[in-house]
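A single protein chain has been omitted from the complex, and every remaining protein chain is retained in its original position.
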Amino acid sequence: MPKCRRILFGSVTTWDIDMTQMTMITAIQNAHDVAMARDENVVVFGEDVGYFGGVFRCTAGLQQKYGSARCFDAPISELGIVGAGVGMAAYGLKPVIEVQFADYMYPAYDQIVSEAARMRYRSGGEFTCPMVVRMPTGGGIWGGQTHSQSPEALFTHVSGLKTVIPSNPRDAKGLLLAAIADPDPVVFLEPKRLYNGPFDGYHDRPVQPWKKHPLGEVDPDYYEIPLGTAAVAREGRDLSIVTYGTMVHVAQAAAEATGIDAEVIDLRTLIPLDTETVMASVQKTGRCLVLHEATLTSGFGAELAAQIQSECFYHLEAPVLRVAGWDTPYPHAQEWAYFPGPDRVGRNMKKLMEA
Amino acid sequence: MPKCRRILFGSVTTWDIDMTQMTMITAIQNAHDVAMARDENVVVFGEDVGYFGGVFRCTAGLQQKYGSARCFDAPISELGIVGAGVGMAAYGLKPVIEVQFADYMYPAYDQIVSEAARMRYRSGGEFTCPMVVRMPTGGGIWGGQTHSQSPEALFTHVSGLKTVIPSNPRDAKGLLLAAIADPDPVVFLEPKRLYNGPFDGYHDRPVQPWKKHPLGEVDPDYYEIPLGTAAVAREGRDLSIVTYGTMVHVAQAAAEATGIDAEVIDLRTLIPLDTETVMASVQKTGRCLVLHEATLTSGFGAELAAQIQSECFYHLEAPVLRVAGWDTPYPHAQEWAYFPGPDRVGRNMKKLMEA
Amino acid sequence: MTETPPLSLKVPQPEFRPGDTPDFSGIEIPAAGSVRRPDVDEPADGMRDLAFTIIRVLDDQGNAVGDWADSLSDDEIARGLRDMMTLRIYDSRMMTAQRQGKTSFYMQHLGEEAISCAFQRALHKGDMNFPTYRQAGLLIASGYPLETMMCQIFSNEADPLHGRQLPVMYSSKDHGFFTISGNLATQYIQAVGWSMASAIKGDTKIAVSWIGDGSTSESDFHAALVFASTYTAPVVLNVVNNQWAISTFQGLARGGSHTFAARGHGFGIPSLRVDGNDYLAVHAAAKWATERARRNLGPTLIEHVTYRAGGHSSSDDPSAYRPKSESEIWPLGDPIDRLKTHLIVKGLWSEDRHKQASAEITDMVIECQKRAESIGTLNSGHVPSPRDMFEDVYAEMPPHLVRQRHDVGY
Partner (left out) sequence: MTETPPLSLKVPQPEFRPGDTPDFSGIEIPAAGSVRRPDVDEPADGMRDLAFTIIRVLDDQGNAVGDWADSLSDDEIARGLRDMMTLRIYDSRMMTAQRQGKTSFYMQHLGEEAISCAFQRALHKGDMNFPTYRQAGLLIASGYPLETMMCQIFSNEADPLHGRQLPVMYSSKDHGFFTISGNLATQYIQAVGWSMASAIKGDTKIAVSWIGDGSTSESDFHAALVFASTYTAPVVLNVVNNQWAISTFQGLARGGSHTFAARGHGFGIPSLRVDGNDYLAVHAAAKWATERARRNLGPTLIEHVTYRAGGHSSSDDPSAYRPKSESEIWPLGDPIDRLKTHLIVKGLWSEDRHKQASAEITDMVIECQKRAESIGTLNSGHVPSPRDMFEDVYAEMPPHLVRQRHDVGY
């Protein structure tokens, strides 16, 4: 097992610990396991998550280990799953819920927006909703329009919610544990294209596994990465790419391909947003490309661009440029024309450097 | 009856016609009436809209005139109402549906997003969804968090939808008729605080009625205002206020109060957006304030700011400034501290002029 | 292919509209005491009939009769009468306060007082109600201070919800009263989840959920029945059928089923239909259903048959959509009158004592109101500070809200 420093509550402590190589799936599964072992109020449920361990295997083995009262299958009702979760959270449990695909969260949207997000506020703090709603997000898996969506902006517009999107196994575990520990509802979006390996957007090249990737080395014990802290995935001086999820890898690939020395900011948490890290980078480079896979219009990139032009107005040498999924449903056969891959990103980086 | 030129399909023709004074409610009711009279495929339903004519009276008298097969009450299921509407639209009818408050659209969100908006695309144009979903929006009526929301950004992020918000009776009728004629699903948000009169945000001053307001003069016959065309509500040279709905009136009041010569753009349609009118104004004034009542973060103002900074970068003398509802639920007793009234808008206009 | 005649849309309509003379003689009302009381562990299949009748204890003379009688002592019954009287007087004061502009909005219980007042008396400390806006009797019967309720109505500085919520959207964890949502029906499935949590923890608390006839059409109702049925959840699922949902009559939500209780049969859930204007019947049914839940026998659905005698809310005028006299001729009578008669028949009460009690309660309510109003009303300006508007969005205020609050001057 490789050795690495322990990341604890965001601060890096000095002692060495054993690291285990994990995929994003095993890291998430492990986060559940660790959380359930230390807190008996953590319960896990959703469609196919019990006996079978989830269609992506993120909850594999938990029912066998913790029993069917703490990890169980649910009827196919996203409304019911989240609604029951709200009630359980109000009781004092910590439900960690899986919505099978983010595309299927809409039936639960009312319970998330009108209930989970509003409970603390409307009850004057008397009732709360410490719940995590996990959902695989994003495309790149030939899933067509109902297995590829990135609905994060529909959560970031909702006061009372926190929204998290990890880009690698180590972050996925630490952020998920922080989300479970959080006293408020957290929407936890898992880029499904990253489940088994980093993905730089070159879909026609051989698939890379997490094995041997440094961020696939994960501390098997409990640790949190605090919500609201971005990471600098790549340091650079020419321009800043502000992004999250799968696109963190695409942005890095585009930087290599173009030779443009981009600084890549991995937001990790969209709400609360680490504006300091973002603004420091853009003020340093003077140019900013905002990148996400979700549909462009009213995507979270709009919020980022609005904030960045406001905070960095006097530093910007060109307008903030957004690169995103088109304003169409996610198509099946034209997936790679839809997906903002390294070529499209690279083209726009050049455009931005020339602006 | 006052006389006025007829607005027909956006172009202003020269003959004089009789105008009738209407409130936004009677203008909307009249639009339904005119549409039902000329097209027997138009059907109207929703909670309390049949016999009673709607809790805001926007469908009063329609059941009596057109029978209960064309205007009827529906069970309290927003999902059912919109879902049945999707089926009817696919059949060839033109459902015009009322969701009693925009705050109650969430149960129908899946049918709107995953179904109405996607039907044409996913069926290769074989099935379509020419449907209008009307909903009263916005606050200022002491309605608290579940009668005051402005969820427009949740629609503008959805490809396949059009989103419309009128600010006066004349537009309300013309836009609603255009929405009904449109071959695709349209979300039609009606600022409920404007139903009975224009509202400049001074809640402690006497209520103004539409009576005698020039935009309360409405052509009683059929006319459309094309979707995707903004209006210049007030011409000005100092700065541009890009806004819609209730805030159009607040922006004008703030211009009068501050003496800052603001140009006020009333978007009327958010998707498709009349970028030409917006950019022309900002390029002229060099300063832009984006204003809406909805929660700031990821609101439609983010999209506007992102586009404006991109298109007008070299014209802007200061960053685009957003003024909006706070990132909290809409409170009851603190309504006027939440509502972006003329004082807050004025304060920010001054800030923008000084930037 | 045989030719078929054209189809036509059937839209259910109430029998009577303004201008009509209503006549409820067609409604079948079983005699008090005529419906059997099954054992709580009887399988659902065997008691299907209980969803198509009306369980009644109080007969027309005021006697308590039949299997469902005798769930309460004389003292408890007297206290029940007092609870209902308090709720009615409280309602009428608050309606007036709303008309006087002291608050923005109010919703009353006129005619439905028995249901929430009686049900609460079958609950234990720790149980949780998931109410709608028309069950304030749960609070009153559990001893929640009237003055605090009024502070919520007035959105004043003593409002425990800090003025954030619309009037009547109370919340009290201590009194087993879950925070009311302005969105209909959402609480129904939450109650099921709450009760599942109790079962997961091996606790003994149960949940009680509430919904109106009209709101049973919402999706959350279905989710609740699915989850309650699948996990045998320790929850009581109440449907308050007060005949109206704003302007639409119950037939629009009920459709082709004869009753709302019948909805339970699709899920194998034992379902009772009870006279909601009969305090004793409601209490007996509540006791039966809560016992089922406590013994881990699973959910029960109860339809409470009543009539919404007042407007939907302070914004509503029901004379626009139903005959005024409907509430007067409603065949199940008035819950307060009926329980009063019962106590008189039993020799425990008299018209004079009733008048006196009414006056005393009125004084007490006025006293509370004075104190609440002295703290503030919505139109007096003594409302919570805008500073408070930014609290409780999250446990800890994130930077962007700190900035926004700063912008307001705090």
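In order of appearance the chains are A, B and C, and numbering begins at 1 in each one.
Here is the rule we go by: a contact is a pair of C-beta atoms (placed from the backbone, for glycine too) under 8 Å apart; a residue touches a chain by one contact, two chains touch by 3 or more.
Note that the structure is predicted; figures quoted are calculated from it, not measured.
Checked against the full complex, the candidates C:226, C:272, C:365 or C:401 give a single residue touching the omitted chain, namely C:226. When the missing chain is restored to the complex, the residue among A:145, A:246 or A:307 that touches it is A:145. Screening A:91, A:104, A:155 or A:300 against the full complex identifies A:104 as the residue touching the chain left out. Within the complete assembly, B:111 is the residue of B:63, B:111, B:246 or B:285 that touches the hidden chain. Where chain A meets the missing chain, the touching residues are 47-48, 50-52, 55, 68-69, 72-80, 103-104, 106-107, 142-147, 296-297, 326-329, 331-334, 337-338. Contact between chain C and the unshown chain involves residues 1, 3-12, 44, 124, 196, 198-200, 202-204, 206, 217, 219, 221-223, 226, 228-232, 234, 252-258, 262-269, 294-296, 298.
One chain is missing from the display, and on chain B it is touched by residues 43, 69-70, 74-75, 77, 79-80, 83-88, 90-93, 107, 110-111, 114-115, 118-128, 159-160, 162, 183-184, 228, 271-273, 275.
What we mean here is this: only the chains that are shown with their structure count from here on.
Averaging Cα coordinates per chain and for the whole protein, the chain whose average falls nearest the overall one is B. When every chain is reduced to the mean of its CA atoms, the largest separation from chain C belongs to A.
Between the Cα centres of chain A and chain C there is a gap of 42 Å. Averaging C-alpha coordinates per chain places the centre of chain B 36 Å away from that of chain C. Note: centroid distance chain A to chain B, computed from Cα atoms, is 34 Å.
For chain B, the set of residues that touch two or more other chains comprises 103, 106-107, 145-146, 297, 326-329. Contacts with at least two other chains are made by residues 162, 164-165, 169, 181, 183, 219, 393, 400 of chain C.
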